[in-house]
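Beneath this line is the structure, given in structure tokens, with notes to follow.
Of the protein chains in this complex, one is absent; all others appear in place.
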Amino acid sequence: MDYIIHLALMSGIFIILAVSLNLINGICGQFSLGHAGFWAVGAYSAAAYSVYWAPPILDFLNLFIACGIGFITAAFAGILIGVPCLRLRGDYLAIATLGFGEIIRILIMNMDVIGGPRGFTGIPKWSNLFWVYLWVVITILFVVNLMRGTHGRAIISIREDEIAADSMGIYTFKYKTMAFVLGAGFAGIAGALFAHATQFLHPNGFTFMWSVIILLMIILGGLGSITGSVIGAIILTILPELLRFFGETVSQWRMVIYSLLLIVLMLWRPGGIFGKHELKIPFFGKKENA
Amino acid sequence: MSTGTESDFVYFLYDLATYLLNGITQGSVYALVALGYTMVYGIIKLINFAHGEFYMIGAFIGFFCISSGMPLWMAFPCAMIGSGLVAVIIERMVYRPIRYAGRIPALITALGTSLFFQYFGQNTLGADPKAFPKVTDFENKTYQFGELFVSTNQIVIISTTFILMVFLYWLVNHTRTGKAMRATSFDKNAAELMGIDTNKIISFTFFVGASLAGAAGVLVGMYYNTVEPMMGLIPGLKAFVAAVLGGIGIIPGAVLGGLVLGIAENLVVGFWVSTYRDAIAFGILILILLLKPSGLLGKNRKEKV
Partner (left out) sequence: METVLETKNITMRFGGLVAVNNFSLKLGKTDLVGVIGPNGAGKTTIFNMITGIYEPTEGDVLLGNKSIVGDHVALITQQGICRTFQNIRLFKDLTVLDNIRLAGHFKMDYGVLASIFRTKKYHAEEARLKEEAMELLKIFKLDTKAHHLAKNLPYGEQRRLEIARALATKPNVLLLDEPAAGMNPNETKELTELIRWVRDHFQIAILLIEHDMKLVMEVCERIYVVDHGVQIAHGNPSEIQNNPKVVEAYLGVQDE
């Protein structure tokens, strides 16, 4: 039972990560490969708060503050990285964000107060299913509502055609940065929840490989589709556990399978499972298009 | 007092010379790998993420050849041809079908290919670093000039790199194939209309680029004495940085970028802190992208509307 709860918890955290990356990659069309870096910034800063500064108040209040700190620090890192990098064209941006993600990890590795290469221990266990999924709902609602407003449309227009968007009077750089910073911020929240779920953080838990796995989640589900991200995140959280049933050797081949999946998806179904469409639940369906 | 500061200064010069030498050695390796990045980007505008893996494959082919008793002068071309062939196969199977799908899908595919080789290697060859066997052709001696130490390996690396670059220069600038490569990279459609088989030229470019990376892999195996499946990741990224630094698509730029990066890394590590070694390359990348995205030797170009 504990095992299933843990899986559900991790699924929730990865849903937040996938949806936030989708805001940057799928919805705004800016190809970022540094999401694990923002996740790490949120996780470490939130953990630092609860280990060093947390006042003796109710746990869930502390968790809430930790999530806020995770959001702010990761969003701030997003500004630092986004403002210089977002001027770059697609493939360059990918490498630059990858580089920044690695720099963040190297910096953490060199900071002794948060454990450095030994890892950060003694983080209280404040995350539970309820709070994680509350944040999942908040994240999704935030992104969905943003998309239906004029600011969200401006963000989408950048993906469609940046020069045309500029020519329509939209300050594309502002909206690119907005998408990037918000995406980074929500990854920070995922980090805060993650830190208080696993109670232990290590810099090697936030390598480039994880950026790729989160990317694979949103590609699997379909770049630009929120429901797709949710499903992609759940599949890729549970898949490794299923592979474990086939024995250790199969489980070891997980990354090989992922990489092949990435290639095969690109070759045969570049739009992902859902493309840009949303899986519509009739009850929640929006009425606007009627 | 005065003698003290003077000898301090002399030691500083020796230190500086040592770091420069190490930097040039390492920079040569980056340059060899960067050449392939730049050539492939020049011709099909793809950041071939998997390029670092060709370097790893070259190192492993070298490892197996030399372990089986083959002398270096035979193992070296084997590694180059082997990694070149792997690249040609990958180009044919994966990159060619995705070529017209746009840059980002191609980039993701390259990323997948890179991960595939890393983890496939880890699962089949084992994740632990393996000791690179001793080369039988020559003994790795160290020569001393005052306080400066130069090893045979360093000489071999620098001179091999130099020879390969001269060869590449000749290939690109003075042969028919080279002319076709330049034509294809300048305007693929026009080249096709002129009767150039661009598919063949692209395959050939992959082959040359990957064999240079394979050569770099063997040299690094000799220099650091170890090989492992993940060894391509960071040097691959750094070689990309070197290519961007020099101006991506520009062949002399890759050499310049590689050397500058190698020297910069070793100077920072030598005179400052070693733990930030891997952060330097990415720092340089951000700087160059901000200040002169077309690279040191590149011209600024505007997007057509």
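A and B are the chain letters, set down in written order, and residue numbers restart from 1 in every chain.
Basically, a contact is a pair of C-beta atoms (placed from the backbone, for glycine too) under 8 Å apart; a residue touches a chain by one contact, two chains touch by 3 or more.
All figures in this text were calculated on a predicted structure; none of them were measured in a lab.
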Which of A:61, A:168, A:242 or A:264 contacts the chain that the document leaves out: A:168
Sole contact to the chain not displayed, among A:60, A:76 or A:142: A:142
Touch criterion as defined above, residue of A:153, A:202 or A:254 at the omitted chain: A:153
Contact set of subunit A toward the excluded chain (per top definition): 141-142, 145-146, 148-154, 156-157, 160-161, 163-172, 178, 276, 289
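We adopt the following convention: only the chains that are shown with their structure count from here on.
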Mean-CA-position distance for subunit B and subunit A (Å): 32
Contact set on subunit B toward subunit A in their complex: 47, 94, 97-98, 101, 103-105, 107-109, 111-116, 118-120, 122-123, 233, 237, 240-241, 244, 275-276, 278-279, 281-283, 285-286, 289-290, 293, 303, 305
Residue ranges of subunit A in contact with subunit B within the complex: 31, 33, 84-85, 87-88, 90-92, 94-96, 98-100, 102-103, 106-107, 109-110, 163, 208-209, 212, 215, 219, 252-253, 255-256, 258-263, 266-267, 270
